[in-house]
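Single-structure report; data block below.
All protein chains of the complex are present and in place, except for one that has been dropped.
In this document, chain identifiers A and B correspond to the written order of the chains, with residue numbering beginning at 1 in each.
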Amino acid sequence: MLRRPQRASKLHQRVMNTNSLTQAPWHQTTVEPLEYHRKFLKENCRPDGRELGEFRTTTLNIGSITTADGSALVKLGNTTIICGIKGELAAPPADAPDKGYIVPNVDLPPLCSSRFRPGPPGEQAQAASQFIADVIENSEMLQREDLCIEKGKLSWVLYCDIICLDYDGNILDACIIALLASMKNVQLPEVHVNEQTGLAEVNMKKKRHLNIVKHPVAASFAVFDNSILIVDPTSDEENLSTGFITVVIDEEEKLCTVHKPGGTPLSNEKLQDCINRAITRNKEVCKLLNKVMKSMKAK
Amino acid sequence: MAGIELLSDQGYRVDGRKPNELRKIQARMGVFSQADGSAYIEQGNTKALAVVYGPHEIRGSRSKSQHDRAIINCQYSMATFSTGERKRRPHGDRKSSEMTLHLKQTFEAAILTQLYPRSQIDIYVQILQADGGNYSACVNAATLAVVDAGIPLRDYVCACSAGFVEDTPLVDLSHLEESAGGTQLSLAVLPKAEHLALIEMDSRLHQDHLESMMDAATQACKDLYAVLDRVVRDHLQEVTTSIGE
């Protein structure tokens, strides 16, 4: 299920650094990281060989966790995110008796990077959870009415737990892909409320997929030196950049979220550039998603 | 033992294994870039991930620092979607805290901590899918991760569980066999010297049966050792050839 990252190992990497000419000596990357990155950006490329508007290789594995009702593992370069969705039954909310709940949660455990400490979720994890919740609501990817089983009595709660396993920048994009793919993977059993007893009866033999109507996809950008926009930043690039922007757009080119938490001011033209890139990214991701879904059906 | 028959008359278990047969093991080392060492293991349907950071300077309170050895910091967590019923807390509940402590004690016995005074080694394990033998999957994954991180060990630590049904010891229990409520033994072994790093037994067992159960579990750990050793050697082979290019 998990594949090896491009870099074979720490040992391998160290040897590569001394052997090959394309890699910079360590003192440049650690002592003057900013200068090191600038050198590449001047030539319109990045230390890992990408162009400024290029995403890292995205791989997708759907349905690998059989204990979850829906699951997906996403790798965006080295960044690895796993999402598992579990459905539970509960009484619908009092203010909306014909709806169900979707509860997303993003976990950044200390295992994914040495920057995170054990303990309660930090600000970044909480902000990411809120971001995912906003995207689900704004995009209306599925009708919450579909999750209602019997009005005012019983509805589904979808717990979407997203765990980062390896943090190498740009988790928001990877989280959205993981969420979308596992939502498409969810199969819920049929449930009836027995009118005489008032109890829920679950028919595990009859399962159905969720009706996902919109496919929101995120594209994140980092601003370098207050001017250069680079797409899909790695962890190193994130640390050096002066601002971030994440654009979430669905397949009908409707914006779901333009998330820019401060940082360098951007002109309208730059914002439009980001939106345009997000539109093409949506097509790329939807294509990948369809391809993986199709190959699963073939099996 | 009510309900299902764990061992058929022909001597096969519910999933078709023989009593002393392990489940299928698949493992990979060096799966992540950020960590100093990492490994992923699948033992049947149990999927576990282990990540090692360190040795590095002590984080948090300085008072934990030991002048003559490294301290081992563990965290065991289970993904909320890893079990049949959704888990409310991935870690910090009693069972996870106990597991964290067991892991810590196991690896304190195996890692040559005296080589790194005043430092800390973090071992984080995450269960992605649970189907019995969580402790053993975690120990085995953590061993591979520690090897991947290049931290000196006395020996591999191999762990396996064993049960006892109808006078026959069963090894590497699945969730179904665990939940039947019989005796369960967890064993962590340093296989070359046959030293026991950790042994834990639940519920009741006649003293006469303990030896056969221990023997079966130790043998299973040795079988596991052969598998883990193969994984490490293959990984090393792969790394050295890619350097050679």
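We take it that a contact is a pair of C-beta atoms (placed from the backbone, for glycine too) under 8 Å apart; a residue touches a chain by one contact, two chains touch by 3 or more.
Please note the rule applied: contacts and distances are computed from a predicted model.
For the chain of the complex excluded from view, the name given in UniProt is "Exosome complex component RRP46" [choices: "ER membrane protein complex subunit 4", "RNA polymerase II transcription factor B subunit 3", "F-actin-capping protein subunit beta" or "Exosome complex component RRP46"]. In terms of the touch definition stated at the top, the absent chain reaches A within the entire complex. Contact with the chain not shown here comes from a single listed residue; of A:Ala96, A:Ala127 or A:Met293, that residue is A:Ala127. Interface note for the absent chain: among A:Pro33, A:Pro118 or A:Gly243, the touching residue is A:Gly243.
Among A:Asp48, A:Glu140 or A:Asp236, only A:Glu140 touches the chain that is left out of the view.
What chain A contributes to its contact with the hidden chain is residues 123, 126-127, 129-131, 133-134, 137-140, 242-243, 245, 250, 253-268, 271-272, 275.
As a working rule, only the chains that are shown with their structure count from here on.
Rounded to whole angstrom, the centroid-to-centroid distance between chain A and chain B, based on C-alpha atoms, equals 30 Å.
Touching chain A in their complex are the following residues of chain B: 28, 30-36, 38, 40, 42, 45, 47, 49, 51, 53, 56, 59, 75, 77, 79-84, 86, 90, 122, 124-126, 128-131, 148, 150, 238-239, 242-243. The touching residues of chain A, when paired with chain B in their complex, are 1-5, 7-12, 15-16, 65-68, 71, 78, 80, 82, 84-86, 88, 105, 107, 109-114, 117-118, 159, 161, 163, 165-168, 235.
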